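All protein chains but one are shown at their positions in the complex.
After this line comes chain A, so read on.
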Amino acid sequence: MSKLFVSLDLSPSRAFAVWQRNLKVWSRLAIPSLLGNLADPLIYLLGLGLGLGALLPQVQGVTYISFLATGTVAFSTMNAATFEALYSGFARAHQQKTWEAIMNAPLSLDDVLIGEVLWAATKSLFSGAAILLVITVFGLASWQHALMALPLVLLTGLCFAGIGFIATSLAPGYDFFMYWFTLFISPMAMLCGVFFPLEQLPSFVQGAALVLPLGHAIGAIRPLLLHGELAGVWLHVLVLLAYALSGVAIARVLMRRRLLR
């Protein structure tokens, strides 16, 4: 266990080379990848938004589809970052030995991990931005507010990429990630107000949204998109940032123990 808590050994240009590697792989599959990322939220949005929305009066003063759409931005960003950190991250860190090869070059584990986290956040930004575009085209939010939401989307991606790599550093195989989704990601979708307002839940469950990162992502993004409201955004930003940083810090220790022993 000695020297687990070594100081950060980061070379930004080397970490950027890792980010570039992943961008290069993604760029040739960009269109199908983006369409895939869009299809799922759009199905929810149209199916639930129009179908269920027709049955509902206004939700929190807006149409149901607007309410749902603004939650979907955070939800899809979370999913995109999580999938990249878990499945693609696992392939590169363990299965296809990409990290091992890279660390034979003059890169540290910190360079690789941070390059990967930034990449997963970037990929989720692409996905979140695609949904923002659709929402704007549908007239569910103004383009100014959509543009202002981009940094919050990136931060949401960073948060879930950071904590996602904890799972990747612990996973013995891909099957492990099922736990991450069923125990963490899916419950969060229900507890954090993606599909319905938190007030619908029993009060003792409502507190969960105050702790869970998706609650803060939605808390930051939804009021901005619906009303251009940024009051209280700083608390959400700080919590998301804290999650991102502690995720990276923990993943770093776990990865070091697994790969550099």
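The rule is simple: contacts are C-beta pairs under 8 Å (C-beta built on N, C-alpha and C of every residue); 3 or more make two chains touch, one makes a residue touch a chain; residues count from 1.
Criterion: contacts and distances are computed from a predicted model.
Choosing from "ATP-binding cassette domain-containing protein", "3-isopropylmalate dehydratase large subunit", "NADH-quinone oxidoreductase subunit N" or "Sporulation protein", the protein name stored in UniProt for the chain missing from the display reads "ATP-binding cassette domain-containing protein". Screening A:Leu35, A:Leu50 or A:Ala105 for touch with the missing chain picks out A:Ala105.
Although one chain is not displayed, its contacts with chain A can still be listed: residues 2-3, 9, 11, 13-14, 17-18, 20-21, 24-25, 96-98, 100-108, 259-261.
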